[in-house]
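What you see is the complex with one protein chain gone and the rest in place.
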Amino acid sequence: MKYIAGKLGLFVLTLWAAVTLNFFLPRLMPGSPADAAIAKLSQNGPVTEATRAAIEAQLGVPDGSLWEQYLAYLRQVVTLDFGVSYTFYPQTVSSMVSTALPYTIILVGVVTIVAFILGTLIGVAAAWKRGTWLDSLPTLGGSFMSTFPYFWTALLLLFFAGYVLHWFPTTGAYSATTTPAFTPAFIGDALLHAALPALTILVTSLGGWIIGMRNAMINTLGDDYVTFAEANGLRGGTVAIRYAARNAILPNLTGFGLALGGVVGGSILVEQVFGYPGIGYLLFNAVIGQDYPLMQALFLMITVSVLVANFLVDILYGVLDPRTRR
Amino acid sequence: MTSTEQTVPELVDGLLDVRDLSVVYESPGAAPVQAVDHVSFTLKRGEFVGLVGESGSGKSTLGFALTRLQKPPARTNGGKIFFDGSDIRELDTEMLRKQRQGGFAMVLQSGMNALNPVRTIRNHFLDIFRAHGHVAPADREARAAELVRKVELEPSVLARYPGELSGGMRQRVSIALALSLEPQLMVFDEPTTALDVLVQHAVMDTIQALQKSENFTAILISHDLGIVLEATERVLVMHEGRIVEDGSSRDILERPQDNYTRMLLSHYADPRADVVELPGFPDRHARVAAGVTRAEAATSEPTVVTRSVRSADSAIVVDHVSKVYPPPRRGEKPVRALDDVSFTLEPGQSLALVGASGSGKSTLAKLVTGIEKPTEGTVRFGDVDVTRLRAKGLRDLRSNVQMVFQDPYAALNPLHTVEYTLSRPIHNMTDLRGDDARARLHELLETVGLTPTETFAQKLPHQLSGGQRQRVVIARALASDPQVLIADEPVSMLDVSLRAGVLALLEDLREKWGVSLLYITHDLLSARLVTDDIMVLHDGRVVERGVTADVLRNPQDDYTIRLLDAVPNPRRLREDVA
Partner (left out) sequence: MTSTQNVRIPTDGAADGAVAAPSRWRSLGRTLGVVWSNGKARVGIVILGLFVLVAVFAPLLAPYDPKDTSFDRNLDATGAHWLGTTAAGEDVLSQLIFGARISILVGLAAGVLSTLIAVAIGLSWGYLRGFASEVVGFIVNLFLVIPGLPLMIVIAAYLQNGGILMIIAVIVVTGWAWGARVLRSQTQSLRSRDFVTAAQFSGERAPRIVFREILPNMTSLIVGSLFGAATAAILAEAGLEFLGLGDSSIVSWGTMLYWAQNSNALLTGQWALLFAPGLCIALLALSLTLINFGVDAVSNPRLREGKAKK
């Protein structure tokens, strides 16, 4: 319990620090993003006072002390009111984010968990069969695949499986002819659209989990309790799973939490290539359109999601390691 | 053993027959090392045999080869191991695995790490029962409890995780686990080395009692001839991969045939005896009474001291010092490492501070050298209050108060030559520069007996033996011409044969250079050799103090007596036998 309380405290503190960083980021940059934003917005039509005030609160303008601006910003964050988007005026940022978020969470979340479990299993097998083809094949293949740039894997898959072979649709999260609903037809259509992005993330992230688990397990295989388990004549499977792998999963889990940010980053590129309407694709469009409020909100959302995922991993770690229960 | 019909074996049949066994270490890029070289011996059923050797003798390698547990780069490259009539080198993996129940078992040196940190003790037992199926599921819980009781633990430990048990308890659990295999042969590889002295003694007693009651054949691998002679009936002495002597404990004690065995034996003595002598160490008590220095009395290893030195002129005064550490975990009590300790180390005095681990003796060393501050009380050196020093003051203090570390392998930076290591304190804490500094460096090497000094100056730590390293550590401590040396277990990591040399060096320095020595140890024999006075620490309190020879010959406190009883001593065995 103390462990969880400690991790919760750290999580809240980190969350606050990330939110604050997000506040200072535009203010640390040369030039005034707010002026640039207002100038850009005025091209679309007259800027209302309310909009102007919202932009200034978000992006920082000279009037009002920094502290007042910060408080206003915190209020926005807590109420999830991020103002309006410039490029998709007059849509609110919040509504856009909430439309895009489920796609990314389902796509990236599910694929990452699958990739982690799969990679861990392969890593266990590789370390256990060290020096055989069961080791060298996944190790070499994994390290090769993990160096593929996400967007390149995405482009290749899109090119061959989409354009050349026509196995999968080439863009979007569902066909223009269907409407989102909980019907088998729509879900099937959505899965078909998610297949290539999912495959890309799987292929590029799998290698890292394989190598991480393999190296962690090679370490635990050298530990005394494994030697002692062998000396006691336990079956190979018991030694591999309950002794070596069970302990190797702990450092690998920590690695998982820390590598999550990389996968989320990579998924932005993937969504861009496939035109998949998640957070990453939205962020890309916000950046291209210099839509600062949207960009800020998205960055915050991505950071918070990764922090939450890390917190969950910490909790899982606590469950798996009896030493944290004391 | 209740569940097998293993009849008590007569001494007629052999259990283990090892013929010409060789094990080689083959690391890529390094020359192969023949760690075990054509070793042959036989073991009868029910025998308890000791396997003794110093570090690098190949004794553990042999133990791992016998139980087919060796891993690359070690490889068995010759010979046969007949266990119960068949060569176990021929067994395939599954046959070997089955053989581990009712066959041969091993208890590892690092028993503390031999348990899976994420599995309860109960699960460790169940894993073994499930793997071999030799205990019916219904009986498993009772059997596990029975085994745990045999190693003198409560059955409640079954529900614990290894991290919740002390080192001694974990080693007992691993013995119980090995026992649960109902083995005919048990190999104990340094089963007590990582444990505290008093715990060591208790665990050895348990092993001996079990060997008698369960009647398994056992091999006890140890670096300590004293422990082995006390525990076993027969001893194999190993040196450089070969067995140099094989005989009954009594024969080895009374009529050692091999020079190496004799040398090992010569380094044991009873610290309680009236006269305590070791090679190079005439009895201190008699010698001090006669006003003779060690080097004069002993003919070996004359130490050249070529320069005039500053004798100590300041005392270290420890005044009502207590040290309380914050609780290791929340919800526990703070740890009182030292409780109202007072003593004075007079100039030129040598004082032993003895106790088991956790007695607070190392904490005291940290306080005296200013590494840590006491919770209460003061530590003074001359008119300096050590407890109030900051960075600058500490550096000044250290030109007068120096430290000799326990582990010579950890105390030298592996990347620096001896010359670099010694030149730094000369540069930092003396005014010597250039040729003068170089001259001092060579003088230091000569003082600690590392000649020719030009050769040793250029060496890296890995090119030196343990004893040589410890000499470098001592030379470094001397570089600033200190008045006080704090030596924290300076010989405990060294092989027995190297200890006397390092101790002799410390003794000479004290006598000729006039430094005061605070000698921290759990080893009462070495305390007897190099100190005038002694202080026994237990749970942070001084339980006994006085003249070393008097206290050890006539101990008053129970704790001192227990420490004395824990000292392995083959000669005491001889008296018992006689």
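Just so it is clear, A and B label the chains in written order, and each chain counts residues from 1 on its own.
The rule we apply is simple: contacts are C-beta pairs under 8 Å (C-beta built on N, C-alpha and C of every residue); 3 or more make two chains touch, one makes a residue touch a chain.
Worth saying up front: this structure is predicted, and the values here are computed from it rather than measured.
Here one chain is not drawn; of B:Lys212, B:His320 or B:Arg433, the residue touching it is B:Arg433. From the options B:Pro425, B:Gly449, B:Gly467 or B:Gly540, the residue with contact to the chain not on display is B:Pro425. Interface note for the absent chain: among B:Gln406, B:Thr453 or B:Thr531, the touching residue is B:Gln406.
For the options A:Pro26, A:Pro138, A:Pro169 or A:Gly318, the residue in contact with the chain missing from this view is A:Pro26. Take subunit A: the residues that touch the chain left off the picture are 13-14, 17-18, 21, 25-26, 29-30, 33, 128-132, 140, 143-144, 146-153, 155-156, 158-159, 162-164, 215, 218-219, 221-222, 257-258, 260-262, 264-266, 268-269, 272-273, 283-284, 287-288, 290, 295-296, 298-299, 302-303, 306-307, 310. For subunit B, the list of residues touching the undisplayed chain reads 28-29, 71-73, 93, 369, 371, 391, 394-395, 398-399, 402-403, 405-407, 410-417, 419-421, 423-429, 433-434, 437, 458, 460, 473, 476-477, 479-480.
Going forward, only the chains that are shown with their structure count from here on.
Annotation: 52 Å between the Cα-based centres of subunit A and subunit B. The touching residues of subunit B, counted against subunit A in their complex, run 67, 69, 71, 93, 97-101, 105-106, 108, 110, 113-119, 127-128, 130-132, 161, 163-164, 174, 177-178, 181, 329-330.
Looking at the complex, you find that subunit A touches subunit B at residues 2, 223-225, 227-236, 238, 242-243, 246-247, 250, 320-323, 326.
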